[in-house]
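Just one protein chain is left out here, and the rest sit where they should.
A, B and C are the chain letters, set down in written order, and residue numbers restart from 1 in every chain.
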Amino acid sequence: MSDSAAGLDDLRDLYQEVVMDRGRHPRHGARPARFDVSARGDNPMCGDRVEVFVAFDPQGAIETVGFEARGCAISIASADLMADTVTGRAPADARALFAAFREMVKTGHCPACDRAGDAAALERLQPLAGVHEYPSRVKCATLAWHALDAALDQAAEGKGVTR
Amino acid sequence: MSDSAAGLDDLRDLYQEVVMDRGRHPRHGARPARFDVSARGDNPMCGDRVEVFVAFDPQGAIETVGFEARGCAISIASADLMADTVTGRAPADARALFAAFREMVKTGHCPACDRAGDAAALERLQPLAGVHEYPSRVKCATLAWHALDAALDQAAEGKGVTR
Amino acid sequence: MNAETGRPTPDLDLDRIRADFPILAQEVRGKKLVFLDSAASAQKPRAVIDAMVTAMETQYANVHRGLHWMSERTTEAYEATRDKIAVLMNAASREEIVFTHNSTEALNLVAHSYGRGVLRPGQAVVISDMEHHSNIVPWQMLRDAHGIELRVAPITDAGELDMAAFEALFADGRVGLVAITHMSNVLGTLTPAERIVAIAHAHGAKVLFDGSQAIVHRAIDVQALGCDFYAWTGHKLYGPTGIGVLWARRELLEEMPPFLGGGDMISSVTYAKTSWAAVPHKFEAGTPAILEGIGLGAAIDYVQAIGYPAIAAHEAALVEHALARLSAVPGLTIFGRAQQRGGVVSFAMAGAHAHDVATLLDRQGIAVRAGHHCAEPLMRRLGVDSTARASFGLYTTRDEIDALAAGLEKVRSFFA
Partner (left out) sequence: MNAETGRPTPDLDLDRIRADFPILAQEVRGKKLVFLDSAASAQKPRAVIDAMVTAMETQYANVHRGLHWMSERTTEAYEATRDKIAVLMNAASREEIVFTHNSTEALNLVAHSYGRGVLRPGQAVVISDMEHHSNIVPWQMLRDAHGIELRVAPITDAGELDMAAFEALFADGRVGLVAITHMSNVLGTLTPAERIVAIAHAHGAKVLFDGSQAIVHRAIDVQALGCDFYAWTGHKLYGPTGIGVLWARRELLEEMPPFLGGGDMISSVTYAKTSWAAVPHKFEAGTPAILEGIGLGAAIDYVQAIGYPAIAAHEAALVEHALARLSAVPGLTIFGRAQQRGGVVSFAMAGAHAHDVATLLDRQGIAVRAGHHCAEPLMRRLGVDSTARASFGLYTTRDEIDALAAGLEKVRSFFA
């Protein structure tokens, strides 16, 4: 990417390096060979679509997350960063992180973040905080999280793939 | 009517003496014993209603006009003055007078009046010229004329009461 | 003191309020305007005018689907009004607020979507004898298209709902919906909403209030009323024309099929099958009345800043004063003497047609309405063709009512 020469600095507040990178080359952007539950998120207004696959470890914590997505850089980067940050967490922790993340992308800051004790994880999600300046893009950033939430619901109800 | 003492002069531009008088005591406000055609006019927005009865002389001119009306002072006064002025006229003349009168109550003046050669008749209708300042009342002033028009249509089509 | 409640009247600063409405400084036919036609449509405060102008001058674009700054700001401002309405009516959620064109469209929406979608042929809809045409004709159309029976609850000579007769209409258990005014636009009568709801619900019927007039005069708490639908119109609540509101319980909105089809009310479209957007958007087809929604938000802010207790007390005092003054005009008949009433007074003058009365008042700068007020069946019930009607807003003064009384005296001596 040729940068300041073309005067692209302005565009960096939302599309930070990591967003661009993860948007193009997601690390978790595939359907895993093994998973327990999966759920889909749709943004009918733009056609963005993501399917999230979750596998749990024997203690019930999230072991791996993968996804298949069709969408914009922000929704894919957000899905990928989500997969990074929820891995290893108990479902309840993952949901608390979603709540904090949602507040961050809606408002640009997150008073609950300290309470959530997730400072480190939110630090990694921080590149998406700029979304709050673009309210119409908040749905892009939260799409994968909504799908994760639905997948965790399924697990809680005992549904899911039988292995 | 106690007048200028109560500061009623302002009200006189529309409700001239003759309008008040004819509105209360119309001279032609009855169904005649004999008539050739009749037609109704309705103003659904206010419930005003008039039925106009027309008798023709052997030459086909309007011999007498009577009406039954329920309505405001302006519609009744207008019906009565109409009956005055169309009596003795050929139907085509009556219609020409209607056209001139309609223009007068819509605009306050009547360039066609001289052409119509009806100066004297329009002079008698002049008390209603003030209606043009109150566009919502134009329909009141023309209601009976519309009914007359419809009655003349019937006569032209050979319909009407057989005697 | 407020005569009705015995509590001290919260004072309205009428001078300041009147200064907020530019039009009130106008002259008409060379006289100071005395505007007593607010029930037909209210005047607009500067705050409403400014909100619309600011939107058009600084942040306008189409809403909802725009990804750019102007569209995002416009969407925020427009959708903020939905929140304000939810607060105003104490709705359980903002999703229960549907924007319509006016009250009439809101009532038609219910008649169409709930009427055809949920009511079954053979069921009955109850209206009253003092409805506006907008709450009669949609049910007649439903009757004729869908086999619904239309029942009319009578009113007493005082102009109140006849509650015994009302309750009797439910005896056969076939009533599915009561669609009734919350305040008559002719008589001023406020109907006993809680009792209506209690009776209807006891018989398994839903209740729709036509609140077009009531919400101008009284705080509306739909959860306290317990009703199922509530319709009103922005232009009577000091807002712009072109926007109205339907509140409905969420589960009813979910159950109802959509009304109009088009943009914004879909979730996805294929030729074979289209799926609907979530409520309330399912009922909002096409580009909404964006500027009008923004203007209505400013109107609600304005009303809320003054507060319904002060507005209701002010109007109750005006009505009391008007009834006293107009009763003293010889030959004047006043229609309706309900215990609970808002700022509307209808009357007739012996020997003078209502249209002539209205025109002669207009000549003096006094604006009242005359006619059937879109309530022909009520006119028949009252035994008249038309009435003259004076109606009050939060900016109306006692002096204006005195001017009306004096104006009527003039008309009377003119016709005497």
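In this text, a residue touches a chain if its C-beta (ideal position, glycine included) is under 8 Å from a C-beta of that chain, and two chains touch if they have at least 3 such contacts.
What you are looking at is a predicted structure, and each value in this text was computed from that prediction instead of being measured.
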Inset, instruction - Name every displayed chain that the left-out chain is in contact with. - result: A, B, C
Inset, instruction - Could you tell which one of A:Gly29, A:Gly71 or A:Pro127 touches the chain left off the display? - result: A:Gly71
Legend entry - Contact residue for the chain not shown (choose from C:Val28, C:Val118 or C:Leu323): C:Val28
Inset, instruction - Have a look at C:Ala80, C:Leu150 or C:Val384 and name the one touching the chain we're not showing. - result: C:Leu150
Legend entry - Residues in chain A touching the chain absent from view: 1-2, 6-8, 10-11, 13-15, 20, 23, 45-48, 70-74, 134, 137, 140
Inset, instruction - By the contact definition given up top, give the residues of chain C that touch the hidden chain. - result: 22-23, 26, 28-29, 33, 35, 37, 40-41, 43-44, 48-49, 52-53, 56-62, 65-71, 101-105, 107-108, 111, 132-138, 140-141, 150, 152, 233, 235, 240-244, 258, 260-266, 268-271, 274, 285-292, 355, 358-359, 361-362, 366-371, 374, 376-377, 380
Inset, instruction - Name, in rising order, the residues on chain B that touch the hidden chain in the full complex. - result: 44-45, 134-137
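Going forward, only the chains that are shown with their structure count from here on.
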Inset, instruction - Classify the chain contact graph as line, ring, star, complete or other. - result: line
Inset, instruction - Work out the mean Cα position per chain and let me know which chain is farthest from chain C. - result: A
Legend entry - Cα-centroid distance, chain A relative to chain C, in whole angstrom: 47
Legend entry - Centre-of-Cα separation between chain C and chain B, whole angstrom: 39
Inset, instruction - Provide the C-alpha centroid distance between chain A and chain B, rounded to the nearest whole angstrom. - result: 80
Legend entry - Residue list for chain A, restricted to those that touch at least two other chains: none
